[in-house]
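Working notes, beginning with the structure itself.
Omission of a single protein chain aside, the complex is shown with its protein chains in their original locations.
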Amino acid sequence: MVRTTLMARNTDMRWRLPLVCLLWEVAMIVLFGIFVRFNPEADAAGWQKEKHHKNITSDVENDFYFRYPSFQDVHVMIFVGFGFLMTFLQRYGFGAVGFNFLLAAFGIQWAILMQGWFHTFEQGKILIGVESLINADFCVGSVCIAFGAVLGKVSPVQLLIMTLFQVTLFSVNEYILLDLLHIRDAGGSMTIHTFGAYFGLTVATILYRPNLEQTKAKQSSNYHSDLFAMIGTLFLWMYWPSFNSAVSSHGDAQHRAVINTYCSLAACVLTTVAFSSMLQKKGKLNMPFLESRLRIQDTCGVHNLHGMPGIIGGIVGAVTAAAATEGVYGKEGQVKASTFTLEKLTVLCYTGTQDAATCGILKLPFFGDPTDENCFEDNVYWEVPGDEEANLYCMHDSNEKSVTDQ
Amino acid sequence: MVRTTLMARNTDMRWRLPLVCLLWEVAMIVLFGIFVRFNPEADAAGWQKEKHHKNITSDVENDFYFRYPSFQDVHVMIFVGFGFLMTFLQRYGFGAVGFNFLLAAFGIQWAILMQGWFHTFEQGKILIGVESLINADFCVGSVCIAFGAVLGKVSPVQLLIMTLFQVTLFSVNEYILLDLLHIRDAGGSMTIHTFGAYFGLTVATILYRPNLEQTKAKQSSNYHSDLFAMIGTLFLWMYWPSFNSAVSSHGDAQHRAVINTYCSLAACVLTTVAFSSMLQKKGKLNMPFLESRLRIQDTCGVHNLHGMPGIIGGIVGAVTAAAATEGVYGKEGQVKASTFTLEKLTVLCYTGTQDAATCGILKLPFFGDPTDENCFEDNVYWEVPGDEEANLYCMHDSNEKSVTDQ
Partner (left out) sequence: MVRTTLMARNTDMRWRLPLVCLLWEVAMIVLFGIFVRFNPEADAAGWQKEKHHKNITSDVENDFYFRYPSFQDVHVMIFVGFGFLMTFLQRYGFGAVGFNFLLAAFGIQWAILMQGWFHTFEQGKILIGVESLINADFCVGSVCIAFGAVLGKVSPVQLLIMTLFQVTLFSVNEYILLDLLHIRDAGGSMTIHTFGAYFGLTVATILYRPNLEQTKAKQSSNYHSDLFAMIGTLFLWMYWPSFNSAVSSHGDAQHRAVINTYCSLAACVLTTVAFSSMLQKKGKLNMPFLESRLRIQDTCGVHNLHGMPGIIGGIVGAVTAAAATEGVYGKEGQVKASTFTLEKLTVLCYTGTQDAATCGILKLPFFGDPTDENCFEDNVYWEVPGDEEANLYCMHDSNEKSVTDQ
């Protein structure tokens, strides 16, 4: 009884969620109308001029054909990969897939605008093409990572606000790193993984819930929820070569990025299995491999999964780039590869603190965040079809007990 | 007891289904042998001539490379997308995926022939290439949509007969719209969505079952069946840019179709979430988003999902095309885009009535359609592994009750 009242007080989304969604979608449409135009490769008149100008005879030389397959792979990673990766919680599958879907769909629109203003703004217009779509997906990828740290503990309205802030900050950060400091960040180890992980952890810290240990049962997985999570894990793993190569320079660079990612990923599986087995007292494995054990306040273990690896990736990248010689990369290759500097690491520091300030807004009381006992529970924000059955089960369990007690 | 007898009388597929499958497959093989040949891009001798004729030096200029990635995406939409979209019914997952698989596999063969006779028939032969495969998948997509309206209420034999009629009518309709009336139908809003939806609704009306309300329980979903349905939903959503651009003209047009679809789809998610939340009295969301509430006789809600949007798409397309100016599309672009006319809407009207006549045949009594109480139940046409357990559960529930009653 008490529980129902609490739910009603806190988490009724009926007007808040539609209002935020519609308001922001209207804003997006207006801003797209004012600012967004096709770039010359996607514009009818522009492409005619481009072909004439560059002496191109065939329509299939449009850059579209050499970016689109990778784009679709990245798209699957964002929506199926991240969405299903987080379905392991036994009562939060709808939230994992559905809220990931919602925040990513909003995020890519805002990312196209933000990244456009910083990178492809010409004569008052943002010019977009298939590469803009890939970059928007990347940006949203960092929000999906951050979502992992607060999974089950926030309302959809809070998630949308978090997305707005994170995409904004991501774009500023990316502009500073790539455009001002001329850092090369292959695979987005800094801009996407490290940034996403620490942004999420900062939000999780701000929204810290001291009494969350009580809901331990809901934070566990079950047999089928783990298999659903494996769908996400595998799609993330399989398409990672596309993620790392989607916006590489054409030719040898893109080819190489794929090969390197493929080989590294295969090696990682063996190492992960080895440590997973070694750390369990009977040598059993966990599902999915890449998930660390659940820890309160960092639901998905994003620190281990994206934070530390991102920093390691940054350092290794710096060392490798410093060691790149003309012999290995050829004269042209070296110019492309060696612009990476250690400034990268300095920039990292300010990022972690910067978002702390901006997202304090999330603690405001009217965003419909769940009470502690409603965390990790789809029933709060979703019509759950099995709910009557679930209640039946509870009753039946207690009957069971009384029978046994007889 | 009575139930088993009814099932045996009505739905034993042992000879009817194999007979129809083998008969039709033999017919397909014979017709393919007589009529189907590779087009010049796929034929060994033809491609040598084509290269010589068009002064092409490289094999990678074959159109295959600029259509194939989109084809595979569309293929995934048809089989995984539509198949899993309809797994939400708790006891009809096998039927959803399996019958969708069956009808699509048959449909694409018949579609290659029908579309071939209308579009690529030369000197007594149908010439096929990768674009034929995409068009066959599109055609079958409209059957998958119609399947949604009769899901759980028809036998596999009825579905195969429906597919035969629908593919035939689809091809005639497509020929009239695209070849005779020179209508441009980007994304197939008329030929695929509207046609598929109203064909399916017509069939559902013909097969109307007045007493179906009784099986309400079976028409509901459960927690995991909804997550399976989300796999289908996401693959349909993610690959929609490929669906809308797969047969576009190469270059800027294909590029633009992808960007437009990507942005529109993102906007739709927010709008759908807003309305879904607004229409539920506690603001909770449904899974999957795009599914309307289940209503008897239109299992999947195809009217809302494909019918109305298809018509809206047609009207908006007409208005947009009328407004296209030389300034926006360039001289060449305008010629390509502006052939759309309002005749489109006129044609729609005859389609809805035409199929009513042809598919009356489905009411004939010997196709093995299920009784009302066997609707939405895999057990009728599939060996269901958990069945003994299911019975056990039923028994056990009644035991439970008697224990409680003591």
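So that you can tell them apart, the chains are marked A and B in the order they are listed, and the count of residues begins at 1 in each.
Keep this in mind: a residue touches a chain if its C-beta (ideal position, glycine included) is under 8 Å from a C-beta of that chain, and two chains touch if they have at least 3 such contacts.
Keep in mind it's a predicted model, so treat the numbers as computed, not measured.
Checked against the full complex, the candidates A:100, A:242 or A:379 give a single residue touching the omitted chain, namely A:242.
Remark: the residues of subunit B touching the chain excluded from display are 8, 12-19, 21-22, 24-25, 28-29, 32, 38, 41-48, 58-60, 62, 64-65, 68-69, 72, 75-76, 79-80, 83-84, 87, 93-94, 97-98, 101-102, 105-106, 108-109, 112, 128-130, 132-133, 156, 224, 228, 231, 380-386, 389, 396, 399, 403. The omitted chain makes contact with subunit A at the following residues, 61, 65-66, 69-70, 73, 90, 220-227, 230-231, 234-235, 237-239, 241-242, 249-256, 258-259, 262-263, 265-267, 269-271, 273-275, 277-278, 280-287, 289, 327-330, 332-333, 337, 400, 403-404.
As a working rule, only the chains that are shown with their structure count from here on.
One finds 31 Å separating the Cα centroids of subunit A and subunit B.
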